[in-house]
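Removed from the display is one protein chain of the complex; every other protein chain stays in position.
Showing subunit A:
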């Protein structure tokens, strides 16, 4: 286990040297995605998605301005896949963004697929001009990650850090070495089975499966060898599926320099919170004294879990190892509540000012509710995301002028069409009692407002622009607090099809997702879908033209589009009314029959009377003294007539 950080460190340094020499180079990765066996927490071996026969999968590294080529071969055999490069803006290459049925078709087993893009980004000061193909330094340095964006797949292993080095970083002189540290949650069961349970009537409350373990660098008891008196740049990524993590280093403070690829003014912290998909770079200066090793801990945010299994160790520990001969102490208990650094207080290094007067304001309410199949779904307003039949980007490219009409993308992709260079505001009101880390593809948004827990809706809070910071923090994944709200703003300066979704993988599956179609007419002029991308569609029989329903003839005819189950039937439907009516009828008839039977009795008087009458009319038999047998013969007649008389 100790070898992992060392080997990572050496390879990282090696690569750092090579890319620095190459300048604006083409960096190529050949990824053969296949099943391997892994047991990172030592508790259960399980099939895990590896790359080139290995897991953990490699860290992707490149320099700003580099051309990245990732050749993927899907050797999984039983699952389709795709890769999303989380946090990269994909300017001019939205078709390389990776979400299945959004910007591509899933890569079917046995197929190859190439992601080819430039690591760069748009300058906020350049007023909407593209710089993607220029050789400028305005690029996207920082800490990112890549993961599958197909059917809740990445928690099965297909997730890894991605580092874009910046030779001209403003913090160049402030640290000696870089270290990559991922934190994640781990399940002992494969996602398809867990998802099947999660999205079933057996889980009506939508309780997300609770992870079985927490991991550092996809292992436990990680030992990070450090030298005394040095400053390290830690690049931390939460590559987990679900759990946010509190992270702290005993005996050391840290200085935050970057969140989600955005450099910040240095900020001191003793503890940080990283939700799923968030990143944070920070400086950590080691002590001069090597007599002691120090634990560092990531603790899963258990408030997210519906249940807390007794055997779950929600902490994972690593150590800053100053001296291998010294013991590795157990971490101390944290008394009271965790108090992580508030990311909203961070100030971007570039001092980009608040976008004002948004051209388009989109308000989304987060709601959890059940549909007619009994499963629990997640909604933005009244829509739970359902994949279209045609990837949304392909619809945008084939719809002609209708591409600006949201209808063609289908009701259940929850589409919003953005015009070029609009300032867009997203208000998210959390009507749910859980935390949700919201992620926007293709942009880092200004996080202009976040209420406390129980803050209610933004509309009710009376907050205005005057309350927003002049220089808001930016990142691409922001935590929304329970029953609170957030306001995000960004400039629609990156034509593409971008998802906005909760990065809890369970909620991706349950539909907490909306689609932004940004400047689709621009896309039609600039994007050409590569052949291997179209081949992926063809292999699965997915149309690559047409509206969300796959209709390429009439883009406004969406009959047959994919739709979620209907709403839950409340009260009495026809079926219920018939059943109740039938039951009532049964009961009434039953009571009548009982009464009929009960009153059809021959009371002693009528019995005697009848018997007497019969006895008198019977010419043959002198009644009373006759043997018993003869009277028995008359029974049916007597009873029958008796019943008749008593009824009248």
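By definition in this document, a residue touches a chain if its C-beta (ideal position, glycine included) is under 8 Å from a C-beta of that chain, and two chains touch if they have at least 3 such contacts; residues count from 1.
Here is the rule we use: contacts and distances are computed from a predicted model.
Name of the non-displayed chain as stated in its UniProt record, restricted to "Iron transferase", "Prefoldin beta subunit", "Large ribosomal subunit protein uL30m" or "TFIIH/NER complex subunit": "Iron transferase". From the options A:172, A:201 or A:324, the residue with contact to the chain not on display is A:201. Residue A:373 is the one among A:268, A:289, A:339 or A:373 that touches the chain not shown. Although one chain is not displayed, subunit A still touches it through residues 201-205, 369-370, 372-374, 376, 568-573, 575-577, 579-580, 582-583, 586-587, 589-591, 593-604, 628-629, 631-633, 635-636, 639-640, 643.
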